[in-house]
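Report on the structure given below.
Yeah, one chain of the complex is gone here, protein chain that is, but the others are all in their spots.
Per-chain numbering from 1; labels A and B assigned in written order.
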Amino acid sequence: MSDSETQTVDAGVALSNPSGKSLEHETIDVGEPKMRARDVDVFYSDKKAIDSVSIDIHTEFVTAFIGPSGCGKSTFLRALNRMNDTIPSARVTGCIELDGEDIYASGMDVVQLRARVGMVFQKPNPFPKSIYENIAYGPRIHGLVESKTDIDEIVEKSLRRAGLWEEVKDRLEDSGTALSGGQQQRLCIARAIAVEPEVILMDEPCSALDPIATAKIEELIDELRGRYGIVIVTHSMQQAARVSQRTAFFHLGSMVEYGLTSDIFTNPRKKRTQDYITGRYG
Amino acid sequence: MSDQAETMRPTRTPAFEARLKKRYASERRFKVLGLGAILFSVAVLVFLLINMTVSGLGGFQRTELAVPVDFTQAGLTVPANPVDEREVVQALQRQGLPEVISFSAEQALGEEGAAHVNNEAWRLVGQQIATDPSMLSQRVELWLPTSENLASAYAGDGNAELQPLAQQLADQGLLEDRFDFGFLQRADATDPQLVGIWGALKGSILTMIVTLALAFPIGVLAALYLEEYAPKNRWTDLIEVSINNLAAVPSIIFGLLGLAVFLAIFPGYRSAPLIGGMTLALMTMPVIVIAGRNAIKAVPPSIRDGALAIGASPIQVVFHHVLPLALPGILTGTIIGMARALGETAPLLLIGMRAFVATPPEDFTSNATVLPMQIFLWSDEIDRGFVERTSAAIIVLLVFLLLMNGLAIYLRNRFEKRW
């Protein structure tokens, strides 16, 4: 498709590997991107936090945003489902599309957008309700369910997909806040899955967790890939290398480099990326 | 993922979008409800203020009658070198000033004239003469307060027989409502034409001085102790629970305490500002302690560490560094507590500050009443003239409260520091 080729040029992203090594994902890259951002700037009051970022997000693989803290990767992530709207001083310019629709256009409904682009936060934030009610919350408010059996079904399916069912099936009425940190985070993922989103944004989902819980979440992310477009912000390069197929490196509010994860880590094209990867800063 | 699967997404169906419309409608309803709720409160406030202002403006006026008095015929003299105004007025009374006024009124209005002028009008004339003795050699037209009956007839009720007369006098320009400066200078009276607010205001000021003198030092010292020195033990917990609870105990309970304790110790000082002030101080102290603790807590520990590190003793740290920084916050809390005490009535009702006090209190132990109590007492009067006077008293009270709250907000904004 000629359109997708122009995008690639626009974004300044070379997806073909210069070394000629063939990667298994490369063949599916030609597909239409789920989300597409062009020249996105984000301002807080007058301060520019994100400078002209352009990127494509595909359902087929996990995209990781890496970079030192304060580089704007979380800010950009929150622009993708308009969570920045909750900050009165924040302003977004440029174009972000979901399936070709501009999400900042007046015709786009923010409620529907967020139902389609879910989000998991840095700190697990289960509602102070039962596990069951946490999952049922989204389907209920959106009116996706009618009977009690429908809800039961969605709760079980979502918890199974999040790999939490076996651990909590006997105590669905316990408070969500009573779970361990890792379980809480998987509960939050299950909660996001319950409304069948198209994309899930994850903002450093493991930063508050211990290594074992982290491993479980990473495993889960891998299982969810393909069904949902997944974007994960992480400050851990190892995590990006483990879970993602595409990586974008952010620095000082702009996207320095975007490409195959293996390329970014083994063969970065920009010196700043290389410095970060090799631990000169950050 | 195939296109077919895409269309299966439950969040992209027409049904979802139809539901969305309903959800937005409910969102709008909810928002309007919220705005409505708060506008209701604002509307009540505005209604209350306008209501009080409209009827209160009348309270600053009184009905007065123009009476020509010919002093040249009366032969009144002012004593030489009088000590004070009172002596002049007494001398004039002995020489027959009241009769001169009655006579003049009868001359102007016929036989019933003397009854239409207020009984105490001659006293006002005497006071005017005391400041300006040259009046005694002139023929002057004086505006004198009318009797209670004529005033209510002029207002359109009361004695039906007097109403035509009042109407006639008003048409001649001899009877009108005139601004009554004396309202701010006199004390309580049985005649609404003669009442004033100064007595109650002075009582309030004296009471507040006692309250402040007791509650402020005790409150600040207790806050300092609890926040800076108190060990964590059961006693400290007990003190904390006591203070938090006292801040929420109904004010009338403090009245019972004042009645059972203070009046038992000082039985002679019923309705004295001293006792009232002590009772209100117990009520205000917890407010100051709580505000003080918050202000002290807000002073960052780095300042204490810095002072301790150069060898200051814990007492010096607190009194030289922490207290000055916390003072604006403490003062804000104090003013708010004092404003609450100023508007408080119930406890004072129980300790007997509801006496009829016709002269402004001299000192902390003389009989006194306070502004809110004066409002309460006047609101109980049947005479219509008191309705407007009550509203006027409310305006005076509200002005003081607004000034105090304004000062507190100013202090908070001016000195509030973010560490």
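We adopt the following convention: a contact is a pair of C-beta atoms (placed from the backbone, for glycine too) under 8 Å apart; a residue touches a chain by one contact, two chains touch by 3 or more.
Note that contacts and distances are computed from a predicted model.
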Which of "Na(+)/H(+) antiporter subunit D", "Phosphate transport system permease protein", "Urease accessory protein UreD" or "Hydrogenase maturation factor HypC" matches, in UniProt, the chain that is not displayed: "Phosphate transport system permease protein"
Residue, one of B:14, B:173 or B:268, that touches the chain absent here: B:268
Selected residue (touches chain absent from view) among A:33, A:72, A:138 or A:182: A:138
Chain not shown: contacting residue from A:191, A:216, A:235 or A:251: A:191
Touching residue (missing chain; options B:76, B:129, B:142 or B:289): B:289
Footprint left on chain A by the chain that the document does not show: 81, 83, 86, 88, 111-116, 118-119, 121, 123, 125-129, 137-138, 141-142, 188, 191-192, 195
Positions on chain B contacted by the hidden chain, ascending: 11, 23-24, 26-27, 30-31, 33-38, 40-42, 44-45, 48, 51-52, 217-219, 221-222, 224-226, 229-230, 238-239, 241-246, 248-254, 256-257, 259-261, 265-268, 282, 285-286, 289, 313-315, 339-340, 342-346, 349-350, 352, 354, 372-373, 375-376, 379, 387, 390, 394, 397-398, 401-402, 405, 409
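Everything that follows uses one rule, which is that only the chains that are shown with their structure count from here on.
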Centroid distance [mean C-alpha coordinates] between chain B and chain A, Å: 61
Chain A residues within the chain B interface of the complex: 59, 109, 111-112, 115-116, 141-144, 195-198, 226-227
Chain A partner contacts - residues on chain B that touch it in the complex: 1, 6, 9-12, 15-17, 19-20, 23-24
